[in-house]
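Left out: one protein chain. Kept in place: all the others.
Just so it is clear, A and B label the chains in written order, and each chain counts residues from 1 on its own.
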Amino acid sequence: MFPKNAWYVACTPDEIDGGKPLGRTVCNEKIVFYRGEGGRVAAVEDFCPHRGAPLSLGRVCNGQLVCGYHGLAMGCEGKTISMPGQRVQGFPTIRAYPAVERHGFVWVWPGDAEQADPAAIHHLEWADRPDWAYGGGLYHVQADYRLMVDNLMDLTHETYVHAGSIGQKEIDEAPVITKADGEHVVTSRFMDNVLAPPFWRANLRGAGLPDDQPVDRWQVCRFVPPSHVMIEVGVALAGHGGLQADAKYKASSIVVDFITPETETSMWYFWGMARNFNVADAALTAEIRDGQARVFAEDTQMLEAQQRNLSAHPKRRLLMLNIDAGGVQARRIIDRLAARERPTHVVA
Amino acid sequence: MFPKNAWYVACTPDEIDGGKPLGRTVCNEKIVFYRGEGGRVAAVEDFCPHRGAPLSLGRVCNGQLVCGYHGLAMGCEGKTISMPGQRVQGFPTIRAYPAVERHGFVWVWPGDAEQADPAAIHHLEWADRPDWAYGGGLYHVQADYRLMVDNLMDLTHETYVHAGSIGQKEIDEAPVITKADGEHVVTSRFMDNVLAPPFWRANLRGAGLPDDQPVDRWQVCRFVPPSHVMIEVGVALAGHGGLQADAKYKASSIVVDFITPETETSMWYFWGMARNFNVADAALTAEIRDGQARVFAEDTQMLEAQQRNLSAHPKRRLLMLNIDAGGVQARRIIDRLAARERPTHVVA
Partner (left out) sequence: MFPKNAWYVACTPDEIDGGKPLGRTVCNEKIVFYRGEGGRVAAVEDFCPHRGAPLSLGRVCNGQLVCGYHGLAMGCEGKTISMPGQRVQGFPTIRAYPAVERHGFVWVWPGDAEQADPAAIHHLEWADRPDWAYGGGLYHVQADYRLMVDNLMDLTHETYVHAGSIGQKEIDEAPVITKADGEHVVTSRFMDNVLAPPFWRANLRGAGLPDDQPVDRWQVCRFVPPSHVMIEVGVALAGHGGLQADAKYKASSIVVDFITPETETSMWYFWGMARNFNVADAALTAEIRDGQARVFAEDTQMLEAQQRNLSAHPKRRLLMLNIDAGGVQARRIIDRLAARERPTHVVA
């Protein structure tokens, strides 16, 4: 279950560079992404109208997507442009999907193209600023994307799933505050005067701060529809104001999570971290990315096992505790968006 | 098809040592096994009542099974004991399964717990005696567990499946005698004055006997419900009484087979050998186990291929020859036990 009239992250620009198209299923739609005329990103059905070969096995020539089977050249709008020795006017059109490259990602709208407005793409304030650095990766996870939303909107799990990196007992003990305004959900947790766990000690050193002193730690998880979770995380030397502390006392960043449904029980999980300290240090970027890769691999393993259990017991009801409030509120927004898309049957 | 009101071997104790729980499906029940308070074995559903994560991904702390996702602590009876920051009184109970450690194995009762009586656990007279040694292993086999019962209750197949180890032409030629008393089934075969095959020549040497003289060989297969087959096997120097010969003339042992259904078409096959000669010789134990591992891998390959054939031809009737009498009688007992568990519909 997922809204289709929404902008999802489909891939990163490097995945379609070099004239090689990319086949990827988003919200059950088999789509091929590529750079069309002038390098503009394009997305059409991954199905050649001639004999059904995947267009993603072809290549891009002069902005046209050329089928790798018999050379049909497809245009960005889903209309066949040409085919050797054939008149193509009568060829059926395949579906084209609105696609936009922005903020370092390729976005796709898998639903009704008429309703797609690029202005509605999630604005990432840090993405195009020189005082911020970003690194990240992609995992293909065999689980309902909403399990990842749940996971990220309740960081209690860090104590158990990530005991060796970002987990610490104080997370469990700090109360969680969840606020929803119908458009977004924010779940916050503040831990004052604690010792930083390994991942954050490394970041303190990366920010040129001592790593052996008490810190104030924060986690502010923000759900943005359809399925993004941006988490302000950080530590400041204790007593300087925590999240509000002056930059010189803190190491802070934004954990970036775009969670794109592939099918009902699988997802493309784009994860990363944006930071505004020590931004020119590429080695630090790589170190953070490697650390996140390990952390999110732990989540992936847990969620895939959870999905297998849920699929085996489809009727079993789960608990919704206070720590789950963030996920519960986020799912309500998702449900509302999806409900809007269902045809309403009007009985006269 | 399997009786669920029965004691099955679930695992060996070493599989749950070291605080690591074990997830294993028995008779279609997804169960987690672990050592609870005081090291006592426990078995509950492998499904956290909070969000459905498998409890087998967690760890055991102070006799409690702690979920690896959000720290819920589960008790041996399926009641949640605690969870950080939560009141757990209202949490739903998950299913607990009677489980007992005995005779070097962990036994589970996957059916109605009310009817579980540990006194009914298969008594293994050799298991706790110092004058016996045991070695064995576990295979996960993709076939109906009853195919393994058939296999072990008719050793004619040794001539063909195990030609290089325990098979010999005389097995085919010796008549087979099957007796059933409603509770057990015994199939016997005696081969007098034959040459021992390679596996038994090695055992003769292991027992300090010559390996190049004629022997009397025996195989007495005993089916014990729900699905165990204990096989008295051995060779004695010819003319000293065979199975009844004095210990100094023979190498004899018990082939031990616990065949635990996982699903309708897969099983956990616990195999091994108990012997009462040269019991302190660990190298001999290892040698026998390696030999058995090779032999049972041959069976496994055959049974998985047989299962694929039967699944492709579900309506085809098989033959039941005199050599199949042991398996046929054993299946009758299984059928009777399973029939007792089905609800009877009384029409007034």
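In the analysis below, a residue touches a chain if its C-beta (ideal position, glycine included) is under 8 Å from a C-beta of that chain, and two chains touch if they have at least 3 such contacts.
Since the structure is predicted, the reported quantities are computational estimates derived from the model, not experimental observations.
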{"item": "Contact with the hidden chain (one of A:47, A:139 or A:190)", "value": "A:47"}
{"item": "Among B:113, B:247, B:286 or B:321, residue touching the chain not depicted", "value": "B:321"}
{"item": "Absent-chain interface as seen on subunit B, which is shown", "value": "150, 154, 156-157, 159-161, 172-173, 175, 301-302, 305-306, 308-310, 312-313, 316, 318-319, 321-324"}
{"item": "Residues of subunit A (touch criterion as defined above) contacting the omitted chain", "value": "30, 46-47, 49-54, 57-58, 66-71, 83-86, 91-92"}
